[in-house]
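Every protein chain but one is kept in place in this view of the complex.
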Amino acid sequence: MEEINKGRAPVSQKPHVIEKPKHPEYIGGSVKIQINEKDIVIPTGTTILEACRENNIHIPTLCHHPDLCVAGVCRLCVVEVEGMRTLQASCAFPITAPIKIHTSTAMVRKARKHIIDLLLSEHYGECYSCFRNNNCELQSLAKEYGVDHYNYGHITKPRFEIDNSSYSVVRDMDKCVLCKRCVRTCIDLQEVGVLEAIDRGDLTHIGTFFEKPLADVICINCGQCINRCPTGALRANDPRDEIWAAIDDPTKHVVIQTAPSPRAAIGEEFGLEPGNSLTGELNTALRRIGFDKVFDTNFTADLTIMEEGTELLLRLYKALVKGDKTAIVPQFTSCSPGWVKYLEHFYSEYVDNLSTAKSPQQMFGAIIKTFYAQEEKIDPKDIVTVAVMPCSAKKFECNRPEMTDSGFKDVDYGLTTRELAQMIKEAGIHLPEMPKSDFDDPFGNASGAGLIFGATGGVMEAALRTVIELITGNKVESIFENANILPIRGFEGVRYVELPITEVGSVPEILKHFFPDWNWLKGVTLKVAVAHGTANAKKVMEDIKAGGKFSECHFIEFMGCPGGCLGGGGQPIPTSAEIRAKRAEAIYKEEAELPIRKSHENPHVTYIYENFLNEGPCSHKSHELLHTHYVKRGKYIA
Amino acid sequence: MFVEEKTSLAVEIESLVKKYGNDRSALLTILHEIQKQHRYISDYAQQEIARHLNIHPVEVYSVISFYAFLNSEPKGRNIVRICRTVSCEMKGKEALEKAIERELGIRIGETTKDKKFTVEYANCLGLCDVAPAMSINDRVYTRLTPEKAVQLLNEVK
Partner (left out) sequence: MEIKKLERNGKIIFSEYKRGGGIIKALSMKRDEILFELKDSKLKGRGGAGFPTSTKWMLTAASISDEKYIICNADEGEPGTFKDRVLLSEYPELVFDGMVIGGYTIGAKLGIVYLRGEYEYLQKPLEDYLNEMREDNLLGKNILGKEGFDFDIEIFLGSGAYVCGEETALIESLEGNRGEARNRPPYPVNTGYNGKPTSVNNVETLATIPHIILKGAEWFRNTGTDKSSGSKLFSISGDCDKPGVYELPWGTTINELLDLVEAKNIKAVQIGGASGFCYPKSQFDRKLAYEDAATGGSIIIFNENRNMVSVLKNFMEFFVEESCGQCTPCRIGNTKLLEGVKQIEKGVHTFSYINKLRDLGKTMQVASKCGLGQSSPNAFISILDNFKDEVLNYNNGGANGRN
């Protein structure tokens, strides 16, 4: 399963490592306990909460999250342990002795009810005016414990200003219950460190450095905090109103592109189990909502592979053949805007390692407002491009001033999976019941390589499929069964793969003007790595800084979010390693069934290189439209 | 903030880090020293400290906001703390407080215009047997009367 980073949180928030007791009775590392009069044997060190859950005993929790280390602050999970004067937080109590636990005594029930009452008394606002209505942990707890009125009053005036300075994340601290999941996400899981508890006592709240607006601190917009917030205190900056207005405006031609991860997860918003991909259904629903065209972001993912792959080969050629010291390797992927901003802040001296290729979202925006507008004879100023992304950082990305190469704002709105689900519901559509349909031409259905961009390792796998075939002339299938490059898959935080190039083929026509032959690659061992979640990215970056093995890599895929895009900050709530694994399964399953599974084999890609970007990848024109530059932001907060 | 000021502060922090180490456990000691020297810990100082200790600036800010004796905003040159705990309250804290407020023309929690005094409450100075008590900077004064307290303030430079 996914490696969860334990980070640097104070010990009070860390899980406890319990040494095996020396008493002979426990030699096997197990201990016999009693929960609600029932005898149970569990491994020593299991927490009370784990023991209860494994035995189907429900314990309510709020500050506990499976991705995060223990906090033990909400106190909802308290239970009675015989012989102890006070109630114990079951999430934070590792069992090392044969204790007797009672999970539903009068005292326990009363305590939990009191805690819910207290949280509600300071929880400003009403459920029906909250985007988390019906998907709120506090609301569920109130229902579970039969709260039918405010026992200890209810706050009537807001105490905080809503911070919507950021394009991506909106903070409404009046809804915060101080579970500190966002703090643990930001400092521990992602190691970005924007949010912390500020002040103490009744003034305690979650804040930023000097209470600055989120846009002014080093937030990378990954939105992981949103995914783990139990209430509506954190949400994405929602452009639904503007999009509806564009749809309703007959002079506007509104096109939408959908990324693979939202398609694999949006079913969860409609009550489906995680792991059901609804690509075809979504296409139909989007047309019914009123989008004029529905495109597949995977098309530009394929294009990204061509551009980024060529860029990589060019860098390697420069470095290996020409001995050019300015050729910077390893090349880093640039499709995750959370990761890009992370690098710009924390390792700004390495921005030149980033591939200059834009992310698929931004490439598509530029292509739509140029090539597509031209082909369809629509004035690009009348085109509104919407991108459905699993991501909150994509909202920031499309607002970067650099992203206007078409002469317009390339992508007008980034929409998260959650927001799209909301729009579909508003249109009265129950998504799972929709008939399936295909994507619109001229971009049609893309390759499977683009599809697997959604999972960590996907970009690398897609790139390798293309690069291997372009270089060796052999089919990937001759090396990896079914073209599934399994070593690069999985959820391990950092993965490293070496691929020796033993034979080379002839250079394809499209690249001939760059490379006379591939002989210089013969005998080279291609070293690639994959990291997901910025905490893991940090490990790799520190290794590179120290001149470790990752500095020898040629190409590294970085994703800002744990699990890659499918675990993005715009995806349905809740999230967990299990849910992310199911989404990945859905993506790989859908991909395996596609007829075309390599970017360079996508006929639409070939078409665009023949008819629009006719000088090939990394040409002047493609640089103009499909490539970008980065900002050395640094860490200083002004 | 002027560039020179920043640089001298950076040098100062560097020497403190050298003295107390760059482990997080040195944080409070370093903050104390900066607080003592400058009467507050600026955003620049906080970021410098965070950089040296390899923690996030918001963590430094969070710690400072937690402790009553550390602050992120400039205060007066002299910090007056009036003990508000019950024993002092019983022995005339209110009269003391009112007298000081009148004399300085500010309320508790505020700083005088000339930045000479900041007056705050303290939660028990541990001088309950000789109440009421207050402290001016790191000196404590006991068995105060309003007159005596005001006189003490007048003696401060």
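Just so it is clear, A and B label the chains in written order, and each chain counts residues from 1 on its own.
One rule holds for everything that comes next: contacts are C-beta pairs under 8 Å (C-beta built on N, C-alpha and C of every residue); 3 or more make two chains touch, one makes a residue touch a chain.
None of the values given here were measured: they were computed from a predicted structure.
Enquirer: If the full complex is used, which shown chains touch the chain that is missing here?
Expert: Missing chain, whole complex, touching shown chains: A, B.
Enquirer: Looking at the full complex, which residue from B:Leu9, B:Val63 or B:Ile82 touches the chain that isn't shown here?
Expert: B:Val63
Enquirer: Out of A:Thr86, A:Ser129, A:Thr156 or A:Thr326, which residue would touch the omitted chain in the full complex?
Expert: Candidates A:Thr86, A:Ser129, A:Thr156 or A:Thr326; residue touching the omitted chain: A:Thr86.
Enquirer: Based on the whole complex, identify which of A:Asp39, A:Asp199 or A:Asp517 touches the chain you can't see.
Expert: A:Asp199
Enquirer: Mind pulling the subunit A residues that touch the left-out chain?
Expert: Residues 10-12, 16, 18, 70-76, 78, 85-87, 89, 92-94, 96, 107, 110-111, 114-115, 117-119, 121-122, 151-153, 177-178, 180, 197, 199-204 of subunit A touch the chain that is not shown.
Enquirer: Can you name the residues of subunit B that touch the chain not displayed here?
Expert: Within subunit B, the residues that touch the unshown chain are 23-29, 31-32, 53, 62-63, 66-70, 84-87, 89-90, 122-131, 135, 138-140, 142.
Rule of thumb we're sticking to: only the chains that are shown with their structure count from here on.
Enquirer: In whole angstrom, what separates the CA-based centres of subunit A and subunit B?
Expert: About 44 Å, centre to centre.
Enquirer: Quick one: in the complex, what on subunit B touches subunit A?
Expert: Residue list for subunit B touching subunit A: 43, 46-47, 51, 55-59, 61-62, 65-66, 72.
Enquirer: Where on subunit A is subunit B touching in the complex?
Expert: Its residues touching subunit B are 8, 187, 192-200, 207-210, 217, 635-637.
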